[in-house]
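Here the complex is missing one protein chain, while the rest keep their positions.
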Amino acid sequence: MENNELNSPGYEIPDDMKSVVSITTLDKIYNWGRRSSVWPMMFGLACCAIEMIATAASRYDFSRFGMEVMRPSPRQSDLMLVSGTVTKKMAPTIVRLYNQMPEPKYVVAMGACASGGGPFKEGYNVVSGVDKLIPVDVYIPGCPPTPQALINGLIKLQELIDTQSLKTVRWYQKGELAAVPVPVLGPDLIYPKDIPAIQEAGKEA
Amino acid sequence: MSDLDFTTRFPTGVVADERKGYEGYIVDADKLVEFATALRDEFGFDYLSSVTGVDYINEGKLEVVYHAYKTTGGAGLVFKTQVDREAAEVPSLYNIYPGADFQEREAWDLMGIKFTGHPDLRRILLWEGFEGHPLRKDWKEPYFEEDVKPFKSRWPEGDFHRAEDKNPYGANVQYPDKFDPEKWQPEGEDALYGSLAKYQTTDESGLVTDHITVNLGPQHPSTHGVFRIAAKLNGETIVNLKPVMGYLHRNHEKIGERNTYLQNMPFTDRLDYLSSMSNNFGYALAVEKLLKVEVPERAEYLRVIMAELTRIQNHLFAIGMFLNDLGAFFTPSLYAIEERELILDIFEMVSGSRMMCNYFRFGGVVRDLPEGALEKIKGLVLDRLPRKVDEMDRFLSENEILRSRTVGQGYLSAEDAIKYSAAGPMLRASGIPYDIRRADPYSIYDRFDFDVAVRYNGDIYDRYYIRLDEVRQSLRILEQAIKDIPEGEILSGKPQYTVRVPAGESYGRVEGPKGELGFYIVSDGKANPYRYHVRAPSFINLTAFGPMCVGLKVADVVAVLGSIDIVLGETDR
Partner (left out) sequence: MYGKGLIKGLGVTLKRFVNTYLDDLKWAGKRYYTQEGLAHRSSKDANGIFTVQYPEEKLPVPEEFRYVPFLVYDELEDGTHHNRCTACGICSKVCPPQCIWIERATDPKTGRPKQEPAAFSIDLDICMNCGLCAEYCPFDSIKMDHDYEIAGYGRTVHHLDELLKPASYYDEIRPLNSAREAAIRKEKEEAKAAKAAARAARAAKK
């Protein structure tokens, strides 16, 4: 971390003040604060979760990025690291967990399974990527992504946070933020958005 | 197996299986219970290892396949029952071998075989209300493309597309004809909660107490993944408990039946994803039995070395996570994971991946040790690991918090362990010295000098400590293996990507870190297995979980679960 990383260019700060004073924008300091304390939810789905644990452990140690505070409760986390295969049986729970996370919240799809279905995609109980359920910010390919690849993805997330502005982020817009509709376990997984189409198809059959 | 003679005991109803490549006996469904009772009480096959089904659609039959063993050692016995596909009803063996509980539920869930007399026949991996029984050969999933791989759409006119773009709903779903979501009533969890029995107790003073239901998971820090426990509590004491799984059911078997034999190898990595090398081992053994290929000497040694390293890193991880469950939050596991990392470095060097090794091939292994790998293994096995294991032992095993949480808790008696088909460290911690490496040796395990770790108290502490014992025994095996490893070939024959496997059935089993890992394969002579079933130790060990927890407090349930050491990839497959 550079001392004057926060500074906006174009402002002269006397040398003896450099270590204590920064001139910056609100956006920058807000982003800096958030990007340095992204708390992931302690939430593992499959094989990738083991690599996530390895990343949290002492060898790769993502507490160097201020991410060590892993909370099992969605209420206390900023980041949902979807580490593994999203199954249909688990899908309603995942959406519910996402809805319970307070804003600002981010989702990282770790591994092939979470990004797009993965090797088990053709299976009858597998959702083709968690972005079918909730919005995803960063995708990390790999099966499993090695701990270094995961950290690389988390750095990408920090870069994404750096580009956001208080004025445009969705959680400071007027009006309520709509919750993501929770799919239902029926004869197969029922996505609420599909209900009219299913009824239509049912009539024809 | 030839010394067994059932004809005098069962003049009718039991015949030897004469199909080419098959073995064992076919038992009439109405004789099944009688046969199993005799098997257990008269012939000494006290351990029912695996129950599964095969759908012979061309003959219109469903076959239930049972594998039974003697816990005193020796080869196993296979027996089967055939029923009509349309009216698939088989008497349940639950009362004779309670270890059949979850496996029968799985066969009902995935194949639609009804086990009459089973006390709680619900779906286990999928949810109540799911349409169809997916492992039946005529059941097709939403992304179904072809019966077998490789798919024709990939080459030579491979036009890239995503499967979801072809599905009318843009997702991996399909609904039955005339299905109307508005009229449909969710089944919910009534069956589960109903099976937990809602009742009240009245204490001496006449106070009526309602039992309450508590759910742990599927998102809970103590469940090692997406696993759920539904418990009935009287105050703080557990009166009934049912594990709920399937949250990671990835349809391994259905996909496996479409894959070619080789293509299944990397998929087995993802079963018990902590110990991919052992999974490879079991699968390779099962297919090699059918292929009848020899494995070169050096490859056998490499296999053993990798399998034992896998056992060590699995147990280290299990111990670390188990202490997590006890509340020693993360510190012991950080130390354990450190040693594991060093072993993973070796795997990465040898196989290319830290976790998903895909290292075994039919008739050998994929590549030889690269330069420097053997030195690394030697350094770890001879120097570092013994030191570190002793250190863990010194600091953890005598710790009074650990002892007071674990000694005498979560008791599983030897009889119960056998009854519930518990395997691996769980069985051995209850005093049954049953280790497949010794009881029914495979590969070259008969050459090594090692002891079968066994402990007699059957409590959580023993299940923790036996893992340290086993690590020490594995180190002993490794020492001998790295000393004796010869030079030479590592694969018999040329590397091939299609193998023709003769028709027949085979069951390959290894002593995985979690217990007996078995692969049941039925081949019809084609390039892909007709039936591919995994006997998953994590799954079957959970059968004893409920009974073990009755009478304990909720916090101890977590410790019991940690001491069983499950991996969800294998539990749910």
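So that you can tell them apart, the chains are marked A and B in the order they are listed, and the count of residues begins at 1 in each.
To be clear about the criterion, a residue touches a chain if its C-beta (ideal position, glycine included) is under 8 Å from a C-beta of that chain, and two chains touch if they have at least 3 such contacts.
The structure displayed is predicted, hence computed values, not measured ones.
Colleague: Considering the whole complex, which of B:P495, B:G525 or B:G551 touches the chain not shown?
Modeller: B:P495
Colleague: Can you work out which residue in A:V38, A:C143 or A:I190 touches the chain that's missing from view?
Modeller: A:C143
Colleague: Of B:K31, B:K61, B:K242 or B:K376, which residue touches the hidden chain?
Modeller: Touches the omitted chain: B:K376.
Colleague: For the chain left off this view, which of B:E18, B:D138, B:D159 or B:E182 is in contact with it?
Modeller: With B:E18, B:D138, B:D159 or B:E182 as choices, the missing chain is touched by B:D159.
Colleague: Could you pull out which residues of chain A are in touch with the chain that's been left out?
Modeller: Considering the whole complex, chain A reaches the absent chain at 58-61, 64, 112, 115-122, 129, 131, 137-143, 145-149, 151-153, 155-156, 160.
Colleague: Which residue numbers on chain B touch the omitted chain?
Modeller: Touch with the absent chain occurs at residues 149-151, 153-162, 259, 262-267, 269-270, 331, 335, 338, 341-342, 345, 348-353, 356, 358, 366-367, 370, 376, 379-380, 383-384, 391, 395, 398-402, 495, 497.
Here, only the chains that are shown with their structure count from here on.
Colleague: Which stretch or stretches of chain A touch chain B in the complex?
Modeller: 42-47, 49-51, 53-54, 57-59, 72, 74, 84-85, 87-90, 93, 97, 116-117, 119-128, 132, 143-144, 146, 184-191, 194-195, 197-199, 201-202, 205
Colleague: Give the list of chain B residues in touch with chain A in this complex.
Modeller: Against chain A, the touching part of chain B is residues 125-127, 129-131, 134, 141-145, 162-164, 168-182, 184, 186, 218-221, 225-226, 246-252, 254-255, 258, 266-267, 270, 273-274, 333-334, 337-338, 341, 344, 354-356, 568-569.
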